[in-house]
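Note that this complex is displayed minus one protein chain, with the remaining chains in position.
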Amino acid sequence: MIKRPKAFKTPKSLLDYAEKVKKDRDSRKLEVRICAGPSCVAGGALEFRDELQKELDAHAPQLKKAGLTVGTSLIEKCTGCHGMCEAGPLVILEPMEIFYTHVKPKHAKSIVETTLLEGEPVKELLYSLDFTKGGEKAKHHSDIPFYALQNRIALKNVGTIDPTNFEDFLLNDGFKGLVKALTTMTPEEVVDAVDESGLRGRGGAGFPTGRKWKSALRVKQDRVWLVCNGDEGDPGAFMDRVIMDSDPYTVIEGMLIAAYGLGATDGYIYVRHEYPLAVKHLTMAIENMKALGLLGENILGSGLNFNLKLSRGGGAFVCGESSALMRSLEGKVGEPRAKYVRSVEKGFKDEPTVLNNVETYACVPSIISRGADWFSSMGTAKSKGTKVFSLVGKVKQTGLVEVPMGRTLREIIYDIGGGIIDDRPFKAVQTGGPSGGCLPADKLDLPVDFDTLTREGAMMGSGGMIVMDDQTCMVDVAKYFIKFLSDESCGKCVPCREGLKQVYQILDRITKGEGREGDIELIEKLCHTMEVASLCALGKGAPFPVLSTLRFFREEYEEHIHDKFCRGGVCKELINFHINDSCTGCMVCLRHCPTEAITGERKKLHVIDDDKCISCGICRNVCKFDSVDIISQGKIVAGKEPAMA
Amino acid sequence: MSPKSKTGKRRDPGDVAALEPTAGDTGAKVPASPSKATGDSCDPMDPVCICDTMDEIFTHYPREEASLIMILQELQDRFNWLPDAALERIAEELDIPKSRILAVSTFYKSFSLDPRGRKVIKVCTGTACHVRGAGMLLEEFERVLDIPVGEGMTDDGTFSLESVNCVGACAMAPAVLVNDRYYAKVGPGNLGKLLTKERES
Partner (left out) sequence: MSETKTVRITIDGRSIDAPVGQTVLEAARQHNIDIPSLCYHPGVEAFGACRLCVVEIRKHNWTPDWKQLVTSCLFPVEEGLIVETRSPEVMENRKVVLDLQLARVPNSDVIRQLAAEYGIHDTSYEKREDADDCIMCGLCVRVCDAIGAHAISTLSRGPEKYVDVPNKDACIGCLACALTCPTNAIEYIEEGNMRTIWDKTFEVVLDPVNKKPIATPEQIAHFSKQSGLPEDYFTKSDATRKKETAASFARVMFD
């Protein structure tokens, strides 16, 4: 039994302890990692964990005979999100590299009996390489393209460690970067290393982190605040949540290294209120580190003082914008200010403040421990390292992927993501959140980095990638983003507050088939003013979803206006629902229809009464036989077969 | 025995609803913790309740403006809404004009100035959920619960309905959050089951 010191007073005491823990852990034969990310928990991961514990207890004698003692040589633990949420609940067995998907509590018994006792995989739980039940199975998780093609740096501990377990973090090179910085580098060398690594802010804007830090050093002030932006607001992006949920210590280690480099003594982590687990795990980590002497005064005896607090946001997307975030931290309404004075000079409480995003801080420990050259050897000329993307929407394998910058959209969506659900045609990928854009199929071979996507009217942003198939209406997508931004606008400046309202009204009438001649031009003019004359980045970026869809999918706008046709089969006023011959008469749709618009008898073709139908789409959603078609202007736009090539 | 297995084994990193935060295994006290709105919180219409609750909350935070949002969050967590008497007390203790507190509590979406149901259903309307049918789902919730999104609660006081711009569970779209419990791939087909489960728990 290794006793953890009450506090670590020197770097050596921390390293010695890590070494001891490592030795002790080497005696382990087997580790069962249960993913306890929200998706897997929603799917029953914790019920599985309870069942597994029962089975382990029940089989304890046999396991012991096989050399597996629960708690020492056999460890079962809950980790953060493994990333491949689509296939959850997920269970990984190490070092056998066995990867189980869609695990239910009932599988606990067979996992214990077959895998733990006999060393054989439970075949039905293995990942299917072609996404079908009878398809070829991946024996090891490294056989799965989703994982094999990734290169995890910011996500290095995500899914492998128990985020609440300090020793688990230590074992995976935890605090190695911090110790190296404190013992072998001057603060200037730390900042130089980050600068040389080419790391750019992962929150979206892509400002070079090293340059930001250097400009903060030039500001002569007594106090510098260090803030971590965990207000991940871009819809469709959730890497920051996963990092905070699953690896809180790495984020704090990154901040400590920054604090050393910048001479910062006080800091905040600002977390979105919608992320309760992140709040919980970070709070836990902060308190642990305070108790262990890794936060507070004279950290590891190095003279570094750093006090860290956690602050929860109140639910406002605009607070991801730096000046609004500072106001929110001050307890005020999150209204942005014009940025003629940078926050490195006047930020939180009008004092110099360095703000970086969660993923940015999470990269820092690896950059310090493995060197700037190592980091900058990955990626493209101006976008170094790796980036985490959240691959979501109509793609087969949704989840988080981390790849070197410069991979093409096609590699990410098709090779890693497995392509489009039901092999339907790809229509667009939306990148960069509400200030990003939608790219069509002929842009799939673009390398993904900060600058390439921006040139194409989209942006990489924080790394959200929402894949859309042919059953998506691009006018509806534009309207969606404008509605989103209108809900989230702070309401301070005219172009954003009034402009978004008006753009929404115009798009709304277009999607209702009431679009007018000149509407497209009116939108374009208004968007231009919003882009150049809004006060903050939210307003300035707000037109991009509209402008990029107009650029690549203008014909869809025109079809809506002139032909009252919605090729995506989405805009309610322009579509009808129709039940085709494949209907088996199961009566499911009939029971779910909220307006009793469907009539029919058991085992007989059902019929929809257009007068009663409100186009809610529930019948199509619940039909197991793809028997409900969507029709616009007499054409089937969404039916059983892919509608358009 | 490894030093951590004893505690590590019992911890539920995913089960937000079931577990109060602890400070890991150092025994340190966690000062500010998001506790849950539970049935056993006192009656917010009772001045003594407000007074006790606020006394307790104020022990965790310095009396400065920067604490305002955190204090409001704590209050919201306790009751699912912000009772006016509590806002008066905050104004007094932090020396912030009441008008400013109301500006903050109406600006941020997580606060409500009106009582809400015991369980708040948050339908995610992030982009990934939108392209997978969140709009339809939200309308169906409105129909089934017979309350508009963002207003009031069901007659029995159980549910309030809200839309939220992305809960960061994009891979499980459409996602729904009930208080702090996540539900994956919710559709009109399994919505009834979700409500039954939540009603009973």
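Per-chain residue numbering starts at 1, and chain names A and B are given in the order in which the chains are listed.
Here, a contact is a pair of C-beta atoms (placed from the backbone, for glycine too) under 8 Å apart; a residue touches a chain by one contact, two chains touch by 3 or more.
These numbers were taken from a predicted model, which means no experiment stands behind them.
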Contact residue for the chain not shown (choose from A:G371, A:P447, A:G491 or A:G513): A:G491
Among A:T408, A:Q502 or A:N580, residue touching the chain not depicted: A:Q502
Missing-partner contacts on chain A, residue numbers: 316, 333, 337-338, 340, 486-495, 497-502, 505, 522, 525-526, 528-529, 532-535
Missing-partner contacts on chain B, residue numbers: 97-100, 102-103, 106-107
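We take it that only the chains that are shown with their structure count from here on.
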Cα-centroid distance, chain A relative to chain B, in whole angstrom: 21
Chain A partner contacts - residues on chain B that touch it in the complex: 1-9, 11-16, 19, 21-30, 32-34, 64-70, 72-73, 94, 96, 100, 103-104, 107-111, 125-128, 130-133, 136, 139-140, 143, 164-173, 175, 177, 180-184, 187-189
Interfacial residue positions of chain A with respect to chain B in the complex: 1-4, 21, 24-25, 28, 36-43, 45-46, 49, 53, 71-72, 75-80, 84-86, 88, 162-168, 232-238, 240-242, 245, 272-277, 279-281, 283-285, 287-288, 290-292, 310-317, 328-334, 349, 390-394, 398-400, 430, 464, 466, 468, 472, 477, 480-481, 484, 487-488, 490, 592, 594, 616-618, 621-622
